[in-house]
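Heads up, one of the protein chains got dropped from this complex, but the rest are sitting where they should.
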Amino acid sequence: MTPQEWGLYEYIFNGVAALLTLCIFSFLYKDNPFYKFAERLVAGVATGYFTMLLFWTNFMDKVYDPLKAGQWWYIFPAVLGVMMWTRFSKKWAWVSRYSIAFYIGIGSGVSITVYLYTYLFKQLQATIGFPITMDIAGLNQFLVIIAVLSALVYFFFSTPHKGALGFVSKIGIYVIMICFGAGFGLTVMGRVALLVNRVIFLKGYLIQLFGG
Amino acid sequence: MNIFQKMMQIDRRWVYLAIGLAVIIPSIKSFDVPVTVSPEVKRIYDFVDSLQAGDYVFICVDYDPSSMAELNPMAVAIVNQAFVKDLKAIFVTLSQFGPGLVEQITSQLAANHNKINGVDYAFLGYRPYPAITILAMGVDFSVPFPQDYYGTPLDSLPVMNGIKNFDDVKGVIEITSGNTADFWLIYGNGRYGFPLAIGITGVMSANYYQYLSSGQLFGIIPGVKGAAEYEELVGFPGEGKAQMAYQVIAHSVIIIFIIISNVAYFATRKRKAGLEGGNQ
Partner (left out) sequence: MKKSGFKFLVVLAVSIWLTPFASFAEVISADSAFQSFPPMPIIVTVSDMPNDPGGALIVEWSIPDADSLTLASMNVYQISRSSNPDSEFESITSLVAGSTRYEDSGLEDGKNYYYRIIAFDNDNRLAEGTGGPGVPSGQWFNTGRIPILIMVVLFATTAIGFIVSAKKGYKFYVRPIAGIRAVDDAIGRATEMGRPILYVPGLGTASEVATIAAFTILGRVARKVAEYNTRVIVPNYDPVVMAVCQEVVKGAYTAAGKPDMYDANDVYFVTQDQFPYTAAVNGVMLRQKPATNFYMGMFYAESLVLAETGFISGSIQIAGTDQLVQIPFFVSVCDFVLMGEELYAASAYLSQEPQQLGTLKAQDWGKVLVVVLIIVGMIFSTFGWESFAAWFDVG
């Protein structure tokens, strides 16, 4: 890494970023005022940023500008949105139920078919669409089917898991745990990547500060 | 207290220190790690590579600064490839922190490749509620995005001439650290049937291979390793490949700790069972 051309602005704000990174890392030793300061700062900044973003992208772009442009029909969803706020009033909370009913009704109607298509039909087709053959691909397919069936049995709640059902359920939980292990391993990679990114940033700042 | 019991009671701060050192040491003395490309990453590269100059690709950047380490390298690699091939790119973000990231990537890479906003690419901006936004974009991009991120009406952008919805793009590449991948699968590919690939964090990867098998996705870039593979293919080494040395050392340390703790766990459990048997 070689130092780049930085102005005072870059030194100050990157320095603040480096300092806040170290404040958060200090939590690894124990809770302390530096961590608390950084925690509250990030909560406040994120809330403020998100509030303004929501105002400009939701209210201004989707309510104010269309109404100003003469698209009067936008008043209906705007009214439904305002009705949702009545939820916080004990006297008027019943008004919000109409907005919620509208929202859940449309949401359910749109999502039921596509959810079934995505999560059930396509997966069923992929599971049963390949024959069991006497080669590696066939063995793989057989193992996939065993894993799917045993995991489904594990999540069966209507009968106690005893006897043959209990045995299959046990295979199911082992399959699920193997899957979790794979996910955990990949997560370690992800978390290490976040740490590495911060270390590279801190190293870059030190090089910049002390000239490399 | 024997050694196994001591191993079970190691203060976690020593583990943190060991991981910290494992990450700091490669920053002092780095080394190259050979990267082998997996088929699911290559499929995305081949897809982009097969497109002709002037073809449109839709890139959705749905991550925030907390996932930048894993996802920024793959986003940069994909955009580099698209610009080298003179593809037209449409960018959108469904994450509230996405706008700043997209602007950073596009402005920097556009300058490198002499690409002009509005002519060679367009950044439509951010909208919340991914499901609704994706469904609306499937009808017409200008419904959720009447103007681009910079306030220019969509119909006055040369790059958006004749581009109405997903039928006019060759495919969608979604880069995300959250559940927007599910929304693209359900409401995008499930509803409109366009080719979809995703770049995701490592933690999410195990969950999405089933969609690769079923054909709902044509490719996956899993985490920073996937990003390194994509950089290898594209020929623009970046942060992904740079991280591989750190990953190797850190993973080795973690594996050592896992072995130590499991050996200690089973040894102490065996000893405890033995003591209880004796007492009876």
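All chains are identified by letter, namely A and B, in their written order; residue positions are counted from 1 within each chain.
Everything below uses one rule, namely that a residue touches a chain if its C-beta (ideal position, glycine included) is under 8 Å from a C-beta of that chain, and two chains touch if they have at least 3 such contacts.
Everything numeric here is computed off the predicted structure, so don't read it as measured data.
The hidden chain, counted over the whole complex, makes contact with A, B. Between the chain not shown and the residues A:16, A:46 or A:60, the one that touches is A:46. Although one chain is not drawn, the whole complex shows that of A:153, A:175 or A:189 it is A:153 that touches it. Interface note for the absent chain: among B:35, B:203 or B:264, the touching residue is B:203. Residue A:104 is the one among A:12, A:69 or A:104 that touches the chain not shown. Counting the whole complex, the residues of chain B in touch with the unshown chain are 12, 64, 66-67, 164, 167-168, 177-179, 201, 203-204, 206-207. In the full complex, chain A makes contact with the omitted chain through residues 27, 31, 36, 38-40, 42-44, 46-47, 50, 84, 87-88, 100, 103-104, 107, 112-113, 116-117, 120-122, 124-125, 127-133, 145, 148-149, 152-153, 155-161, 176-177, 179-181, 183-184, 187, 191.
Operating definition for what follows: only the chains that are shown with their structure count from here on.
Mean C-alpha positions place chain A and chain B at a centre distance of 13 Å. Residues 13, 16, 19-20, 23-24, 27, 66-70, 96-97, 99, 125-128, 131, 135, 146, 185-187, 189-191, 201-203, 205-207, 210-211, 213-216, 222-225, 239, 242-243, 246-247, 250-251, 254 of chain B touch chain A in their complex. Against chain B, in their complex, chain A makes its touches with residues 28-29, 49-50, 53-54, 57-58, 61, 107, 110-111, 114-115, 117-119, 122-123, 125-126, 179, 182-183, 186-190, 192-200, 203.
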